[in-house]
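Yeah, one chain of the complex is gone here, protein chain that is, but the others are all in their spots.
Then we have subunit A:
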Amino acid sequence: MRLLSVLITICCLTQSWALHSSEAGIVDWHKPLVGVPLYSTLSTAPAFHRISEADGRTHSVVLTATASNVLAALDPVDGTIAWRHIFEANEHVIAYKQHGNVVATVSGSGGATLRLLDATTGHLLVERCFHKLEAGRLFEPETLGTALAFDNEENGDTYVLSNAHILRRTNAKTGEVVWGWSAPDQASLVAYSRLIATSSTVYVVGLAKSFTSYTLHVSAVSAKTGEFITSIDVPSSITNGLTDFFVLASNKHPQVKPRIMWLEGGAIKSFPLTPELKETPMMIKGAEYHKIVDVGLSEHGQFVAIKEDGAGRVIRLGEDGVKVIWEFAESATSKQYTESIYSGGLDKDGWPYIARVYWSHISKKASAHILAAHLADGKGLVTGFTLPFQTSDHGVITHVAVDIANPEEFKVLARLFLTTSTGAVQLWQQNELQWSREEGLAEIKVAELVELPEKQVVTAHAGEDEPVGERLVRQLSDARDFPQYALNFARRFVTGSYASVSSSVAPSANASEPLARDEFGFRKVIIAVTARSKIYGIDSANGEVLWSRVFGLGWAAEVGGHIIPVKIFVTRTVNDGGAPEVVLVTQRKASNSLVDTVIFHVNPLTGEDVRDPTSPRDGLLQGLDVIAGPLVETYMLQLGPSNVVVLLDEFVQVHLYPNTDEIRDAFVKALPSIYLPLRTGPPKHRQLTGHQISPKPEFTGKHVAQPTWTLSLPPSEDILAIIPRPREPIASLGKVLGNRTTLYKYLNPHLSAVVAGSSVSCSLYLIDSAKGTVLYHVVLPSTDGACDIKVVLAENWLVYQYYDGDMGGVDQAKGYRIVSVELYEGSGVDDKTRSSDLSSLSNKSTAITTFEETFVLPRAISTIVSTATTHGITMKDIIVASENHQIQSFPRRFLDPRRPKRKPTNEELEEWLIQYDPILPDDPKRVLSHTYQVVGTKHIVTSPALLESTSLVFAYGQDLFFTRVAPSNTFDVLSEDFNKAQLVLTIAGLALAIVIAKPIVRRKRLREKWYDQ
């Protein structure tokens, strides 16, 4: 063992591991994602934008702001990301507006920063900060109080309304503020939220709070100088301040004055805007309206009003005033189809169109009707088609963006950009699906890697009583491939073209074989569950989605609700025989505020429901309601051969899944030795309390957990995270020093790290979770009142990272610190307490020796993990996702707390200790993501491959990134440049020499016997 570890160390030292450029893109893959579009407000929702090039041609992009805080442009032709602009985590994107070749975007609370981006490339043209993030006024929703408009006449200057009372005109080229105007009564209750610019005047429209409703308030400001012209209160009463008013203009008819449209008591009213604001409100007669919908055509003079019965009417602002021009047929509320989604789009010439999309329960298809109001001599033309939308795969349509082509009169072709409830975005050209992107994968909540079964080489045949003839035929047909096999074998033997560790494990394109692993177990299936009610099986070889299922809501389907994934357990692997199984524990929050705990039990290879294999694969995946109430904690417990999911409800009663008699008996037998620490107490003051489960069930028939100990944290501290030590094999029980004494590793299986924090400081504890003893405690500074400590705990060591913002002295600096702690048994060398199988109740279980050392990390990280291998022989690397969108590995050898602070002695050199250097080497060769920009990584999962030297790494959060690392080099396979041919030739040569020399020697011996002496 020692020799092996020495060998490994030598390997590691002699050639530092790095990714070869030939392996980039072969051993790893990267799926850039933009996130799920923010469709709830028009200023962030997806929209087509047509960009004219210098040579007169045009091309389109689909612009959208997303829930991942990204402003993205997708290419509508093939669905690739044209560009994406990533905002800082604390600076949310609030609005964007496109104009010509420029996209303006406002971000940060209250509209702190304006950026102008090139619409084709996404390059940042101008950046202008209006106020500090902290100075921003907070609104709910965040988009309120911010608006963007472009100056149509001149050079495309931008008008920005921020903080609901400040209007600025910004130069398009330089970003200079041309003028700024601040509402004088900013302290009053007027909150401006709409903005419209004409060539002479800029109008800002807001709401003033009155007793029961809101009143409109308008200010007119000179566009040239920013001079305040006038402002008035429009007599009005608006109940919903977010949606029930907007400003309508018609850029086809510049002489028509823009109008404020609002809904007041079932009637639509309008107020024409002139610089003097002297007009009077008017009312559109005709019907009772339920709501008005701005479909994104407010600058083109059209919007949709929904009548009391649900029917949609299109209203247009024209030269003849505001008029109802169309009513969509059969759009009234009905049981046969869903509520319609209205969306506006433009064609190449800027004519507005309105699309109505709805789902028909009868035909199980989506329908789209497109209204072209200007066609058919201005009478209006409606064309329609149906979309075979896969509702079982993508949920329901939540947003539609439209782009229209009108190649000839009476021909209207539509492109629809759909956003679905599962987070997919799709582009349909008429009734044909062009492409689909699973943007829901940017919101993966839990993920797990599941091993694949071996390839089935031997095919099963009929039983023993097979007639001779048939058997002969079968065997002959089996032997048909033999010559090829023999040839292959010979070639492989001679050339040494075996499976390579640096080759792709993706299946060939035309392979329709069942899922199977490769030689080294690099190919696994990634089970990922998103926050949008969908579970995916992803091929780790290339990132393709193998299968996906949408969760059913059970009884809550009636009222609606959503499913929050909590934990995922691999309850059966291929090594246990049979198909693998995963159990997903979720909480279902129904819209009527009832919470249930639901379990989904699926086969990770196919996505089939294990509980009900007969259920159709294309239907919804239905779960099992295990607890009619919220979940407190859930664990996986190994009871004999099977793994059981243990769930605790809010009364700390124990529920088991699966719940059979044998499992219950085995559970009762194991009960006395089960300890569980739980977070108890009110929120913000949670304490850690150890529990044991009562041996006798209560009257409810359930076992109940009872408290045994409490970890007495300071009352101000709240438990933020509990990180258990992963249960993985450990090859070596100790660390052998240079003088061949041993430091025995402290391998207490109950070791867990607890992060607790108050507003002023953070604490990190290492505790024995069976008896609640604190083994290690450190107090760390908090950053801006929040505890942002990243912890990784494995074997006998702990590594944590924090930000040190203190300037303690002249020689100290602010920065990210990483601390490495190692725990050893007893009081020093050669003192062993057998901590891994010692009872926690023994006194000796807390006898530890600690070594710790601090290092400086070059940059902030968002998550930290260690690699995992099958037997734990390979050294562990630390893998971090850093703020510059990279995944990087650090060898743990650099984080050894026993690194000497002087020149290492011979004995220390024998341990491969190197002199302490506070700065960790930031080696660009160890950036696993090489040229990829892996954005928004929140978690990294590591999983062992079959090959001991290699660990699989999967990073998720927004982008998906997968690679494999060999921290100690691939010591268990021959290197790529091993000369097999030479070896074979040498052996063959020697064999030949033996064949030739043997008779000669024999003859010589015989001669000697006759003729010698």
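In this section, a contact is a pair of C-beta atoms (placed from the backbone, for glycine too) under 8 Å apart; a residue touches a chain by one contact, two chains touch by 3 or more; residues count from 1.
In the analysis below, contacts and distances are computed from a predicted model.
S.K.: Since a chain is absent, check the UniProt entry for it and pick the matching name: "EKC/KEOPS complex subunit BUD32", "NEDD8-activating enzyme E1 regulatory subunit", "Glutamate--cysteine ligase" or "ER membrane protein complex subunit 4".
M.R.: "ER membrane protein complex subunit 4"
S.K.: Have a look at A:337, A:635 or A:776 and name the one touching the chain we're not showing.
M.R.: A:635
S.K.: Touching the absent chain in the whole complex: find that residue among A:29, A:536, A:569 or A:675.
M.R.: Going through A:29, A:536, A:569 or A:675 one by one, A:675 is the residue touching the chain not shown.
S.K.: Have a look at A:42, A:545 or A:737 and name the one touching the chain we're not showing.
M.R.: A:737
S.K.: Which one, A:140, A:837 or A:977, makes contact with the chain that was left out?
M.R.: Final answer for the missing-chain contact: A:837.
S.K.: For subunit A, which residues touch the unseen chain?
M.R.: Looking at subunit A, the ones touching the missing chain are residues 1-2, 633, 635, 637, 646, 670, 673-677, 722, 724, 732-734, 736-737, 739-742, 747-750, 752, 769-770, 830, 834, 836-841, 1013.
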